[in-house]
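In this view, the complex is presented without one of its protein chains, the others remaining in place.
Letters are used for the chains, namely A and B, taken in the order the chains are written, and counting of residues starts over at 1 for each.
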Amino acid sequence: MSPGYDPAMAHGGGAAESERIERVLRGSLAALGQGPDTVLQHLIAQQQVFSHVPEPAIDRLVAALGVTRAQILAAIDFYAFLHLTPRGRFDIRVSDNITDRMLGNAALMTQLCAALGVRPGEPRADGRVTVDFTSCTGMCDQGPAALVNGLALTRLDAGRIRDIAALVEAGTPLAHWPQGFFAVSNNVQRPGLLLADLEAREAGLARLFAQGGPAVLAEVERAGLRGRGGAGFTTALKWRFCREAPSEPGHPDKVIVCNADEGEPGTFKDRVLLTAYADLVFEGMTIAAGVVGASTGFLYLRGEYRCLLDHLEAVLARRRARGLLGTGIGAGAGPGGGFDFDIRVHLGAGAYICGEESALIESLEGKRGITRKRPPFPVTEGYLDRPTVVNNVETFLAAARIAEHGGYWFRSEGTDRSAGSKILSVSGDCARPGIYEVPFGTPVAEVLADCGARDTQCVQVSGAAGVTLTPDEFHRVLAFEDLPTAGSFMVFDRSRDLLEMVRNFAAFFAHESCGFCTPCRVGGRLVQDLVEKVAAGAAGSHDLDELHDIAQVLRRASHCGLGHTAANHVLNTLEKFPHIYRERLRRTDYTPSFDLDAALAEARALTHRDDAGSHLPADA
Amino acid sequence: MSNEQAQSTFTLDGRRIPFEPGQTIMDAALAAGVYIPHLCHKPGYAPHGSCRVCVVRADGRELSACTAPAAADMSVESEVPDIRALRVAVLQMLFAEGNHVCPACEASGNCTLQAVAYHCGMLTPRFPQRFPRRAVDASHPDVILDHNRCILCELCVRASRDHDGKRVFAVSGRGIASKLIVDAPSGQLGDTDFSADDAAARVCPVGAILPRDAAFRAPIGRRRFDVAPVSRVGDVTPDPDAQWPAVDALEEVTA
Partner (left out) sequence: MNARNEPAAGGKVRVATASLAGCFGCHMSLLDIDERILDLVELVEFDRTPLTDIKTLGPCDLGLIEGGVANAENVQVLREFRRQCKVLVALGACAVTGGIPAMRNSVPLAECLDEAFVHGMGLANAGIPDDPELPLLLSQVHPIHEVVQVDYFLPGCPPSAEAIWSLLTAVLEGRALHLPLAQLHYD
């Protein structure tokens, strides 16, 4: 855990302030350089120190990086963790995944706001503190969770909220907060093929050095490894395409990107892998670099996992010191040694869409995270138009072990079309939330039994964008051919009102839509409004038809996977749990789109009227 | 075509469309004189794929014609009932999102959004109107920027960046709060190096970027889409047998 800067010291004024801005900027320019692609990282550095991006920093970045002011403003406005005006010196963001909701985060939010005298999202007048909600922070097995100045707080309860409010009021620097508040557990409940073996032996790299890239690629091919981010593209094929892609003249470099933007609500396994198995992940990236001939590597770490940054930098430094990164890696160790490769950690800043590989690349280039059209695919034109491999954290880890043990070892588990194991993030209504590694082909029911789930009403597999399963589907198996999953596994027992899940997901997707395409930008908001109308008891059956139609427009006409899947939860629950909607409908089929009587409130106030004629009933 | 045999084709609603390698479905269709509704696409501009009005079904997959490469013997459906309905829904979202008051808009009759909606047979915006409160930027001497009508197609962004070499425009924010911004510390168009001679000044498909001196130049009945529907003049290669005059001739008539 890095306490980062001392918030109590952050806000000076006048000349001292501009000097500090300049100092931070010089620091980040020295560390990151002046490429236009570095702009987002500079903005994050400013935000982290000043709780916003100060004007003078924007002017300096325009001059130093050759980007326009509009581009910088566009990025600040896009990323949820960047701001033009100061947040509080203590910037607290309460995780608002449905699993946090189920653990009572709403009451804690109310308690915290009351204790500090703030309203959600508004900095307190003295600039001391901001309290706000944020999308899932990946602590679902140890929630309710929050971030304070980017660092994770876990296992919040009323007592801890009281303590946090007192620490904020006292201006206590984060370094002096009880370290237990920042404790993050790995909760590996069921290790399997990969997680049972923690030791980093660099044996996969050794095979690369000794036998060369083609031999290792053959093993990855033999293993039948498919991408663990959910889409399941064959890893060896991706690596081969990139290996065979001609490099751009003048840019001989190919690029390896590890996608650690684990934003899908309910997933947190990449956090554990990066905490306990970082060497293996970096080894996998280095092997990929050797195979495709890349010399540049990025780990794109979601901003919510800033608490891992120091640890990851330390692991990278150690690997550099051991000659496992840098120039001439494995020189003299065989035909596959002697290549150059290094890895930089880039931070995200609160944007779910950046988990999509082409949006992630845009973000790496410093831009708003907008998904690119395809073709071209990243393997031929990725980061700065260079051939780029983007793989999930778990994929690189698996690749490292495959290089070590061979493809047949990996194939010993799983199904024909889904080789190996899947690492699941299990949360919600179960006795033992945490990480479960199961062979592909494992039925949902087995995972439920393992994690101690009882009286289960439904399981949401693969996150908010995934599929809602009823108990008569629990025999279905986790595998690309049945239930493909990036690993999120959220359990809901019979005490839960599933419309709360729908409301949470609808708000999530409306918030996380990048806004590029019409169906997701507008339709996502229409879905949220209709779900809220149902929840308020104001909807008629016509609204359910509209909800269904709009959800279909998102699924069919959106630009990218976010939009295609953003209304799955609505379509799934309309079909499988129709009562959560129907029991709230008004008797009339068609109801107004807005609250008629509330729409007269402004005029009532202006005319000081409250007679019968100044009101409208909801039903005609 | 010099080599007829080498020419690949696909079918669009049963019609054979020839294409060159690298052409999108849209490029090939427009070149063959067959219209596919579109808003964010413009020949000569990098394909964008954001408005989704050009959604078609190609070999069973729904995708945007302006970004999807044509492939030999592909079967593309465009003017079929369910795809038309999908397009109408996308258009209805655009109409409900902004403030498109056609009776009071000087772009009416010359507006591609309106013309495409006519083509698709949209009778109602259907969804609850968002009625956003947006600014009108009248700071530039020659051009009005009315954010009420912006549909975020980014044609001006691309025109300014790729054709004018200026980067005047950008899209900021995300989701439903996305908005067009201009590159000036004041945020005002008049404080940028934007000029009425820029490609970006003439590319807006709606009435968001309007040259001041062009208002109501053509009377009702002789405006661009009064004279010919968008399916004839919307970037389509003119068909010599068409009953409508070509777009160049129209501009002469209405100038």
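Descriptive notes on the structure:
Keep this in mind: contacts are C-beta pairs under 8 Å (C-beta built on N, C-alpha and C of every residue); 3 or more make two chains touch, one makes a residue touch a chain.
Keep in mind that what you see is a predicted model, and the values were worked out from it rather than measured.
Interface note for the absent chain: among A:Arg119, A:Arg201, A:His475 or A:Arg609, the touching residue is A:Arg609. Touch with the chain that is not drawn comes from one residue among B:Pro21, B:Gly60, B:Pro103 or B:Gly165, which is B:Pro103.
Across B:Cys66, B:Ala117, B:Ala218 or B:Val233, the single residue that touches the chain missing here is B:Ala117. Although one chain is not displayed, its contacts with chain B can still be listed: residues 95, 99-105, 108-109, 114, 117-119, 121, 123-126, 128-129, 131, 133-134, 148, 220, 229.
Listed by residue number, the positions of chain A touching the unshown chain are 542, 589-590, 592-594, 596, 599-604, 606-609, 611, 613-614, 616, 620.
Just so it is clear, only the chains that are shown with their structure count from here on.
Rounded to whole angstrom, the centroid-to-centroid distance between chain A and chain B, based on C-alpha atoms, equals 34 Å.
Note for the complex: chain A touches chain B at residues 68-71, 73-74, 77-78, 351, 353, 368, 373, 375, 510-519, 521-526, 529, 546, 549-550, 553, 556-559, 593-594. Listed in rising order, the residues of chain B touching chain A in the complex are 47-53, 55, 62, 64, 67, 69, 86, 89-90, 93-94, 96-97, 127-128, 130, 151-152, 167-178, 181-185.
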